[in-house]
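Here it is, the structure in full.
The other protein chains are all here in position, but one chain of the complex has been omitted.
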Amino acid sequence: MSQHLPALPVIVPLLSALLITMLGWFKPRLSFPIALAALTVALLSAVGLMGRVLSSGAAAYGMGGWNPPWGIAYHVDHLNALVLIAVLAAALVGLIATRKCVKEEFAERIVPFYTLFVLFVTGLAGILLTGDAFNLYVLLEVASLTGYALIGIGEKRAPLAGLNYILMGTIGASFYLLGIGYLYLMTGTLNMADLAQRLPAVYDSHVVALAFFICLTGLFVKMAFFPLHGWLPNAYSHAPSAASILIAPLTTKVMIYVMIRLTLTVFTPDYAFDILDIGNAIVWLAVIAIVMGSALALAQNRLKHILSYIVVAEVGYMVGGFWLGNRAGMTGSILHIVNDAAMTLCVFLAAGALLTRIREDRLAGLQGMFRKMPLSMAALAAGGLSIIGVPPTCGFFSKWYLISGGIEAGHYGFVAALLFSSLVNVVLFFRIFEIAYFEPLGQGHGHHRNDPSPMAEAPTSMLAPLVVVAVLLVVLGLYSGNLVSAIIQYAIPAQII
Amino acid sequence: MNEWIAFLAGKFNYWGFIVLMMIGIYAIIAKKNLIKKIIGMNIFQTAIILFYVSTAAKRDAGIPIITHGHGMSGHSARAVDYINPLPHVLMLTAIVVSVATLGVALTLAVKVYRQYGSLEEDEIADSIRARAGGDQ
Partner (left out) sequence: MDLIVSLKPLFAVLISILVVPMIIWSGNRPNLREAWTFAAAGIKFLIVASMVPAVLGGATLEWTMVQVLPGAAIAFRVDAFGLLFALVSSFLWIVTSAYSIGYMRGLDEHGQTRYYCFFALSLSATVGVAFSANLLTLYLFYEMLSFATYPLVTHHQDMESRSSGRKYILYIVGSSIGLALPAMVYVYGVSGTLDFATQGIMPSSVPPAVLMALVLMFLFGFAKAGVMPFHSWLPAAMVAPTPVSALLHAVAVVKVGAFCIFRVLTGVMGADLLTGIGLGTVVCYIAAFTIIVSSLIALSQDGLKRRLAFSTIGQLSYIVLGAALLTPQGLTGGMLHIAMHAFGKITLFFCAGAIFVATGVKNISDMTGIGKRMPITMTAFFIGSLSVIGLPPCGGFISKWFLALGTLEARQYVMLVVILTSSLLNAAYFLPIVYRAFFCTAEESKFDNRMGEAPIWCLIPLKLTAFISILLFLFPQPFLDLAKLAVVQILGSK
């Protein structure tokens, strides 16, 4: 059984999707427990995988007993085991937290919602584990298609936002597919390990460079890297809050993982950083992404829009940090994948909690929320501080590595962009806090003692996970040293210093 | 001149799929009608499928089914006699994906149409603006 551990995070959610559809026909109430059980098993096996990687190193697994080149190999190493745990944990917490939300928002459509969601997780887990470039494309589309549907399932502007997401997302995925096609032409294989072995012989070919650029462009679309971010803000902010809570922390992070995997494992750092030497150019693109993402966030007046643009800026952090090409930058980038998943989950969950009590997420409607929903706002504040980068929350430490990577590489533009974005985040979040802290006019003014506090918190099923995530931000921060020394440093090739 | 013709003709399959791709992208970006955009998306995907399939082709090769059955082990199958089957297999998956994408896209288009009574982007934008104005 234990040798099949790498398959479980993919197979279990996949089968559970089937189970939910079948049993849900008779008993829709069963869909949540099944999804919960599936994700729990998946998360536990991911933790088991991590344990195994830590004790005996990276390992390959032939899916269905077929070994490469005939079968599809799954690879588990420090990098993807870590991201897998982060993704599955975020999905699990999101699942628990959105239970009430889903019940209210999708009364009739619980079964399809949970089916789509477990399939979405299946896709993401598959992307993380697979060692085959084409299999990655298929799983990418599994995750994307379910993602489109989860977003489009909502009301109001959600379908339109979902449709735009499909158009952009399909272009992105197709570009990736095209790039893989070129690689196949040049090497005759799609297995990542084989590709890495055969590519050096043809490094000087323009086709390989073209394949690399096309793949990268496709991934940039998928991860919403400015200026290819157009689909993200509307998709995330018009999606039903359950969907945005579940999707926002995961998709972009997994895409960044794919970029890292492709660059480090398939093309190798030699090729990407030395032969092509495009690191500097991409970091400058990241600088633009960070600055523009932050600036656009400033222009928004709805909570979820602001959070969405912050996601765009954060993508710039991770892309830029990775392409600095030194150990500190990459450490920061990988650490930020984990941290940003937690942070994004926290703020979107908090926004979802607020939206259970207020109908609209216009900032002006948030007045007095610190008194009405103190815990949700406190969690939003924790998430905000982490995004700003205040110690000891986790956001500070990844930013620390990113900045020191920038200084080490002499890329002061990137350092400046990070600081600028931190400052903008201060403004953004304090604008929110200020509105929520001050009372609506006519109430609570003057000197009252013993305010009558009509507290109206979100349901406990949502609040408890939210508080857990908020606390986790600090715990992750405090243990980021261990995270880096035990896991992340092995995820980066030794040649990178 | 002849070199150019040879260059164009020698890689005609690539030119074909590049043209198709560009048509697809153009439709996605420039067309205002949502259905036309979706069609563009599909053309785009099909172009890539064609590209893959065309790479499998070999001159004077047949379909990849071993013609002599079991027991006739006198001569082994030679790869040059068969076109490469792998891209076809991969594209089967890609076709499924593109059909599914098309399905989801059309579903959402229907939803959009029910909501706004239109599939033209600018008309939808107008009615969104009108509703936002109505809210205030």
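Read from first to last, the chains carry the letters A and B; within each, the first residue is number 1.
Note that contacts are C-beta pairs under 8 Å (C-beta built on N, C-alpha and C of every residue); 3 or more make two chains touch, one makes a residue touch a chain.
The structure presented is a predicted model; accordingly, all values stated were derived computationally and were not measured.
Note that the absent chain touches A when the full complex is taken as a whole. Among A:Pro28, A:Pro200 or A:Pro392, the one in contact with the hidden chain is A:Pro392. For the chain missing from the display, the contacting residue among A:Ala193, A:Ile407 or A:Ile496 is A:Ile407, taking the whole complex into account. The missing chain, though absent from the display, is touched by one residue of A:Ala58, A:Ala209 or A:Leu419; that residue is A:Leu419. Mapped onto subunit A, the interface with the missing chain covers residues 385, 388-392, 397, 400, 403-404, 407-408, 415, 419, 422-423, 426-427, 430, 434, 437-439, 444-451, 477-482, 484-485.
What we mean here is this: only the chains that are shown with their structure count from here on.
Annotation: 28 Å between the Cα-based centres of subunit A and subunit B. Against subunit B, the residues of subunit A that register as touching in their complex are 134, 137-138, 141, 145, 148-149, 152, 156-157, 159-160, 162-163, 166-167, 170-171, 174, 177-178, 181, 184-185, 190. Subunit B meets subunit A in the complex at residues 25, 28, 34, 37-38, 41, 44-45, 48, 51-52, 55, 86-87, 90, 93-94, 97, 100-101, 104-105, 107-109, 111-112, 115-116, 124, 128.
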